Structure formats: structure tokens, C-alpha cells
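One structure follows; several queries about it will come next.
All protein chains but one are shown at their positions in the complex.
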Amino acid sequence: QADESVRVAVLKFGTVNWELDTVQAHGLDRANGIALEMLPLAGKSATSVSLQAGAVDMMVTDWVWVARQRAAGMAVSFLPYSTALGAVMVPSDSPVTSLADLAGRKLGVAGGPLDKSWLLLQALARRQDGLDLATAAEPVFGAPPLLNEQLIDGRLDAVVTFWPYAARLEARGYRRLLGVADILQALGFARDLPLVGYVFDERWAQEHPGRIEGFVEATAAARRLMAGSDAEWQRLRPLMQAEDDAVFRALRDGFRAGIPGPWGKAEQAEAARLFELLRRIGGPPLVGTAEHLPEGTFWQGSSN
Amino acid sequence: MSDLAVRVALKRYDAVAEAPAHVALRDLALTVRHGELVCLLGPSGCGKSTLLNIVAGLDERFEGSLSLPRSADDRPPAIGYVFQEPRLLPWRTVRRNVELAMDPARHGAGLVEELLAAAGLAGFAEAYPQRLSLGMTRRVALVRAFAVEPDLLLMDEPFVSLDAPTAQQLRRLLLEIWQRRPTTVLFVTHDLREAIQLGDRILLFSPPPGRVVADIPVAIPRDARDEAAVEAFRRRLIDERPGDFRGL
Amino acid sequence: MSDLAVRVALKRYDAVAEAPAHVALRDLALTVRHGELVCLLGPSGCGKSTLLNIVAGLDERFEGSLSLPRSADDRPPAIGYVFQEPRLLPWRTVRRNVELAMDPARHGAGLVEELLAAAGLAGFAEAYPQRLSLGMTRRVALVRAFAVEPDLLLMDEPFVSLDAPTAQQLRRLLLEIWQRRPTTVLFVTHDLREAIQLGDRILLFSPPPGRVVADIPVAIPRDARDEAAVEAFRRRLIDERPGDFRGL
Amino acid sequence: MRRRRSPGFPWPLLASTLLLLLLWQLLAMALDSRNLPGPAAVAAVLVAQTASGALPYNLAVTLARVAASFFLALTLGVAIGLALGRWRDLDRFFDPWLILFLNVPALVTIILCYVWFGLGEAAAVLAVTLNKVPLVVVTTREGMRALDPGTLEMARVFRFGPWKTLRHVVLPQLAPFLMTAARTGLSLIWKIVLVVELLGRSSGVGFELNLYFQLFDVAAILAYTVAFVAVVQAIELGLLQPLERRVNRWRR
Partner (left out) sequence: MRRRRSPGFPWPLLASTLLLLLLWQLLAMALDSRNLPGPAAVAAVLVAQTASGALPYNLAVTLARVAASFFLALTLGVAIGLALGRWRDLDRFFDPWLILFLNVPALVTIILCYVWFGLGEAAAVLAVTLNKVPLVVVTTREGMRALDPGTLEMARVFRFGPWKTLRHVVLPQLAPFLMTAARTGLSLIWKIVLVVELLGRSSGVGFELNLYFQLFDVAAILAYTVAFVAVVQAIELGLLQPLERRVNRWRR
């Protein structure tokens, strides 16, 4: 049994937990020859600590991080998990209607100056309006829950935040100025390029090909269930900590919209192109020593 | 200036942990006239320091009453207290220890130097107390009490730990200061000779709980109190009141 | 047991901050025979406590040599030191303060009680030092020094702050203990009468830097040292050596 | 300037707590914001979380970690502090190390401990201990520097030996410093434990607090805070204050 186990770090109320809970609840792991174990943690940083510490086999993060670590010599690899991306949110009565209107405004940015959504937003503003948002607007970096509160209290004019936080704001009547998917599209990329995914040690995956495959199958089955069944979501509701029905629906729909499509050579080439863009804006602080998307960033199956 | 009057019906230290309560003073009454120098004698532990603390206003937890000498302008009297232990501030120099007690408005600058020199401490004004001998720290404490030009001077065995000539010189200094300004003095000592030499009156305390058991005026003129006269007076006291003074 | 021999070529306290360096002892040599009781007299600040600290082994920063009395089995001598200040542990009761200094293997249990009673502290064994009068804490310090049954007893003005009868009783206790076991005693006092009453020899120190300027055997048999004899000896000393003893 | 409490019923505690609750209630009413729920709202959460067993469980888990780290940190810290205070050369040499360890961000120790020793209980307790030890060392050492040389000399003359000297001469003088270390230690360790739990444990108050932070559920956050404060208050009344009274018995 031990060699079937797949241990994953999850945020206790995070979206990954919903997916994996569905896997467990329906015995999809057993059905696919693995034993799924979840380590619930309280913050994103904790998940990366747990992977480094060898306490789990997998965590969820974006492939830019994977690229950076690979370039730094840590052989990790990536499997897509979601295409759901953040959004720029403003109050419903906000005079801000376009990117250019953000100039001179207080803009909350979740995740810090290297956040992918923020980088892409800057790229678009530069390309569309010739605007350097980092200086034209007044970015305020902070923890996402704090930024939400600040926006509600009227201390911020807009926030760039992760999708669950955007969904909560939307449920409260805030307006989505621009989704990050829209930004991708405007920059000439596919809307539904997955950015976040399951990340794991390449060697571990090579040594246990059965587990990876079983994991992929199990999670795919879970997603199919979640895409189709509302009843499934009622079951998950306690895990979602939705304050009310509106938030619940926004979270559910957000998740469904983020279920990734096919992940073939074409999508991966697209990702490589996006990496070049991010490297140009983010520079070494973001990508470290990686010159281009390192070989093996995306998991190709145990054969490679 | 009025007199000093203290009446202690009961002064009791409460029991703490295993130690029982202790009655330190009972039915004690005492009046000291303005400008009088009164010596207190009594066995160790009979409550002399307790009484001085009460008079100094440090201990208000007693049954009885206290009235201090008040000056014409009715301000509270300046008190000089030579504690039984020197109680200097170890983190201040000798000079600062004395100056801090003084009221800069009232006292001239030269006074400290003068008093330190009179106490044989001329070279030690800038020294910290822990670098002095015990006798020297006692002298600093004396200087401090003198320097405030007190209306009421409380002295708890001020001249122990001093060699006889130094002690004698300081006794002279005390008398000089006392005669220069009218100062009410309460002087605790274990040395009957010293009490006779200095006092207008000698009060003898009982073993604990302390009470005044004898009140003896020293009937020798001040300018006639040489060693022989003191010794003679002492002999007479011991012979006349063997119950009170034997062994003193 | 061998003799106590100490030779201090130079004991200097270094300058610190504004205070200049100070030579406390210079060219001092001293031998005390095994079982001898020697009294030290000298002006305040002349270095008596400094010397006692050197003998006690507390101060090794001096130029000179020290050899302590050693017992037959060559263990270092048990030292009893009555410091000039009581130096009790305020957070321990009177009894514990005494017991802690004792070696439980060597000393019987009843000794503490016995000594406390002899010092007039019978009811105070469980009291904490801060609830005693100063004279009482001094007596506790005495009891502590006696209780270790010392081979070498250092006493720095042990009987000040005590009334005359109590002091006299403790002097008797000292002599009794000293006679029961042969103990080498160095006894600092400012009281010439006390020195004559107790000492085999009297050493007189010079003003600082301290040196021995006189070494006088007390030529009165111990059982003849009543008040009159002591007084007579004192008179003679003062008359014969006015330079050294005037005023003492 | 000295406090000697008689054990009786703690009236001031009651009055003070009531006033605090009142002020809180008034403030909550005045602000009327979901960012400061009033005592009633917090109490409701407290009751609910207690009934569900979540609060007692997480509190117990955290307290166990706090207790383990507290005893480790105090023992180690006092031992090192005594040594540094006793031997001046040792102190001079290790002073820079102490400053280093004092100023290593909690984040760094925690990550390194987790990465090296795995995401286990031992690593968590070790990380907290490493964060607190230097503070205890500094406090103890400062106390050692303020020791009264007179009593130490007495102990030397009367041949107390190291153990008796430590127990009867040194430690009683260090008592106020050790009390400081204990009082501030408890609160600090608790604060660090929260971070430690946030970064790598799946239970405990820190873990819960952060979840509620993500949901911005201030009432729940305050409920956990109140529960922990109540525990510390109980320790204070039941342990520290009686101990302090005992230790200070000798003061006049």
C-alpha cells in the first residue's frame, strides 16, 4: 500500500482541497490504484515548505516557479490543475472603466510585485496605453484578505487579486474590470492557458509512474464530476466556507470555468512564449537564472 | 518652632510566613524641645530604629500620633537622617550623593566641600561609594544629613565604624552645627559615654516592646564635658540606677 | 596547624572613571600564631577590611604573599568571616543563613539553636533578615561565623550596633569558642578597650596606605581583665605612646 | 512600590475584566464594523467552536507545543545565560553569536528547521525554542551582571561551592529576571508558535487563525485569542502569582 500513496499539500479551505476531497469521497483514488493523502495547511508558503521538507509529494503552484527552481537545480515538474486566474476588481460605482483609468489610483496587488497577474497587467497597460502602471498607479502590496477589506472600506480604488477573492467580491456586487484571462487574450495568448498545477519532484514521478498516472486519472474523474453535478457541490459546501449563496455560486462557477482543457504540445509552446514575456517584465527576480522555459518544466509522462 | 512630640500606643510588625507578629513599641511617649539634643539608648532590637522611622514619616502604620517641629513659616521641617546603614546611592559619586539631598536654592555651593573636608573625605568627592571603606561611607551619610541644614536631625548610631579620633572630631562637628543653627536632634547610640558627652537628656529604652524607662538630664555644662567628667557621670549613673545601667 | 603569615608589598585599587588610583596597603607584614587572637586598630579607611579580604582569599590582586594556617590533614582551613556589613542572604531565614554556611557532615544539628540562643535570637530562627534590626542581623552574621567552627576567624568590627551588655555577652561567647577549639583570630575594632579585653596582641595600623606601626602584647592574664584592669592598661598605653594612641 | 497580594477573591480582576468588556462593547457599537465584532459575537463563536470540539482541540495542541518550547527554552536559555554571565571571556566570544541568533528572523529558523528535520512536531518545537532561547539568555545574563558581589564573596569564604551558590545566592537574585523571562516568554512563544503552525502544521491555533484570516472572520480570530488569553490568565493566577508571592516572601 505504501508504494501507492500520493501525498498532497492543500490549503484547508482551498480549491485543491475541493478537488481532492471529491477524489477521496468517491474512492476515485483506490479506483485508480493510488492512495491519496492530504496534508491540510494554512498558507501557500506552508505548502512549499512541506514539499521542500519532503512531507508531501505534491503541492500546487504555477509553472513559472517550477521554471525558476529547475534553473536553480531543483528537478520539479508540473501538471496543469486550473486555468482560473485572478481579476482586477473595482467597486460597482467606480469611475474606473478601463485600464488607463487606473492611472493615479490606489491599486491593491495581492501576492507582491512578482505576482503573475500583476506582471501581465503591467504588460498590457504598457502595450495598450503606453502606461507604466508600477509608477502611474499607486500599487499597494498586501495579503489578499486585507486588500479585500481595504477595497470594501474605500481605502483602495481597485485590487488585482486571486480568483477566489475576486469571486467573493463579485458576489458582493463588485465589478470585474478585467479578468486575467482577458489580459492574456489581449496580449495574444490563449484565454485558457493553465498557469497553476500540481508540482512534484521529477525523480519521484519517474520512480513511481503508476502513481502519477493514477493521480491524473483520479483528478480528471473528480473534475468531470464537479463540472456536471450540483449535488457534488452541496457536499463540498462546508469545505468552501462560503458566507452566503452568492459567494457559493461564484466560487463554484469560478472553479468550473477554470477546469483545464487539453494540454498538448501546442499549449505548452504557448506557455513557453508566455514565459518569455514574463521573463522580460519580471526579470531575474522572477525567473532567477532561467534563460527560457527549462526543458522538463512540464511533465511529459514517465517515459522522458 | 514647636516641639517634636511622638506618642506610639502600639507599633506592631505583622506576621509574615512562618515569622510571628512582633510588637516593636508600646505606650511610648516622647517630647523633644525645639533645639534639644536627646540621646536614645536601649538594647539591640528594642525599637529605636523603628521609632526614628516613625518620626521621619517613613512609617505611618502605627497607632498613635506624631507632631513635628514646624518653623515660623509653617513649612514642614527639613529632616536630616543618618540611617543605621549609610544608604548612599552607589551609582552616584560622593559629591552627587550629598548634593542630591540639598536644595540648591537654599544651600551655597561651598558647603559640600567644606563638610567633606571636615569629615576627612577631601580627596574622595568624585569616588563612587562602593570604592570607599564602610567608615567612609558612614561619614558621607553624615555629611549628607548635615548638608541639608536640617531642622530635625535623626541619627541612628552615626559614629560606629569610625576610629576614636575621627569619631571625636565628627562629634565636635555635630555640636558645632547644632549650636550654629537651632536643630532638634534625636541621637541613637549604644555608647553611654557618647550619650553623656552629647546629650541634653538621655532616654533609656526597655527591652522589646520598647518604652522609655528612664529620662535623665545630663547635668554637666557643655564646656565641662571632658573625659573625666563624662566618666564620673557614667559611674554615678551605674551606681545610682544599677537596674537600668549595669553593663553600659 | 601552621601560622598565618601575610605580606603585602603593595595593594592598589586602580583608578576608575574620575576617581584616582588608591594605594590601600604598602609594606605590610603580619604573622599570627596558631590559636592566637590578634586585634587590629587603625583609622577609618586605612585598609583593615582590605587586609581581611586578602587573608580570606577574596582578593588576589595584590603584590605579596599569603600563607594560611593548615591543619594536620592539610585541608584548607575553615574560615569564619564576620564581614563589616552582615552580608546575610535576605531571601533565606536566619536559620538557613547559618545552616547554609555549615558543613552538615561536620556539625551537629543542635549547634545552630544553641548559638542563636546565646546571641539572644532564640525566637527569630524563622525570620527573614529584612525583618530584623541591624544589631540582630549582625548577631546572625556572628552566629554564622561561629557555627562553621572555623580554624581561622576574621572579624571586622563584629560588635558595633550592639548595646553594651549584649556586646559583652558576645565577647564572652567569642572567648569561650576560641578557647574550646584552637582558633586563629584576626579581630578588627575601633575600640581600644575592646582590643585590650580580647587580644593577645594589638596591632596598630598607620593612616593610609596601611602598615603596622605598633605591635603590643596585652600583658594582662586573661582572667584578670576586668574593667579596671583594661582601663588601666589603656591609660598606660596612651601615656606611654601618645603619638600612636592619643584619642583612642 | 512593592506588591504583596493576598490570595482572596480576585475582585480587581473581575472589575477590570468587566470594564474591558464594556469598553470593547462600546467601541464595537461605535464602529459598527464587521472588523470589530463585539464581545457577544465573539462569545457566540467561542461557544460554537467549543461545542464542536475544534477550539479545545486546537488550543490543547498549541498549548502542548507552547509548554514544550517554554520549558526547553527556559532551561537552555538560563543555563547559557548563567554561563555567559559567569565567565566573561565566554561572553565576549559568544556575544556576536547571540546577537546573530537574536536577530535571525523567525521565518528563517522555521523554514530551516522544517526543511532539515521534516514537517514534524519536533521541528516545530525546535524552531520555537531556537527563537526564544536567545531572549532568555540576554535576560539572564543581564541579571548576572547585576549580581551583588558582597553575597558572592560571602559564599566563597564560607565555601558554598558552585551548586549551593547557584541555588541560594545566584538564583534568588535572578528571580525578577527569570520572572520577566517567564512572563514575556509565555506570550512570545505563543506568538512564535502561531507562525510555526501557520508554516507547517495542520492543527493548532495558529493554523486556525490563518484560515480565519483568509476568510477575514475577525470574530473567530478574536475567539481564539480570548481563549488563549484566558488560559494565560489562569496560569498567571494559579501558578506565576503564587510562585512570585513565595519567591518574594522575604521582602520587607
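Letters A, B, C and D mark the chains as written, and numbering starts fresh at 1 in each.
In this section, a residue touches a chain if its C-beta (ideal position, glycine included) is under 8 Å from a C-beta of that chain, and two chains touch if they have at least 3 such contacts.
Since we're looking at a predicted model, the values are computed, not measured.
**Student:** Decide which residue listed in D:Leu55, D:Ala68, D:Val125 or D:Val138 touches the omitted chain of the complex.
**Tutor:** If we include the chain that is not displayed, D:Val138 is the one touching it.
**Student:** Looking at B:Arg92, B:His107, B:Arg225 or B:Arg241, which residue reaches the missing chain?
**Tutor:** From the options B:Arg92, B:His107, B:Arg225 or B:Arg241, the contact with the absent chain belongs to B:Arg92.
**Student:** Of B:Phe62, B:Tyr81 or B:Phe187, which one is in contact with the hidden chain?
**Tutor:** B:Tyr81
**Student:** With respect to the chain omitted from the figure, which of D:Ala41, D:Leu112 or D:Leu215 is a touching residue?
**Tutor:** D:Leu112
**Student:** Which residue numbers on chain A touch the omitted chain?
**Tutor:** Its contact residues with the unshown chain are 44-45, 48, 52, 65, 68-69, 72-74, 111-114, 139-143, 146, 149-150, 153, 155, 285-286, 288.
**Student:** Determine and list the chain D residues touching the chain excluded from the picture.
**Tutor:** Interface with the chain not displayed, on the chain D side: 1-3, 5, 12-13, 15-17, 20, 33, 35-36, 85-86, 88-89, 91-97, 99-100, 102-108, 111-112, 115-116, 134-135, 138-139, 142-147, 149, 152, 175-177, 179-180, 183-184, 186-188, 190-191, 194-195, 206, 209-210, 213, 218, 221-222, 225, 228-229, 232-233, 236, 248, 251-252.
**Student:** Extract the touching residues of chain B with respect to the undisplayed chain.
**Tutor:** Touching the missing chain: residues 53, 56-58, 78-81, 83, 85, 87, 89-92, 96, 100-101, 103, 128-131, 144, 148.
The definition used in the following text is that only the chains that are shown with their structure count from here on.
**Student:** If you average the CA atoms of chain B and of chain D, how many Å lie between those two points?
**Tutor:** Chain B and chain D have C-alpha centres separated by 49 Å.
**Student:** Nearest whole angstrom, what separates the Cα centre of chain A from the Cα centre of chain D?
**Tutor:** That pair's centroid distance is 38 Å.
**Student:** On chain C, where are the residues touching two or more other chains?
**Tutor:** 85, 128, 131 - these are the residues of chain C that touch more than one other chain.
**Student:** Using the touch rule from the top of the page, what residues of chain D touch 2 or more other chains?
**Tutor:** Answer for chain D, listing residues that touch two or more other chains: 249.
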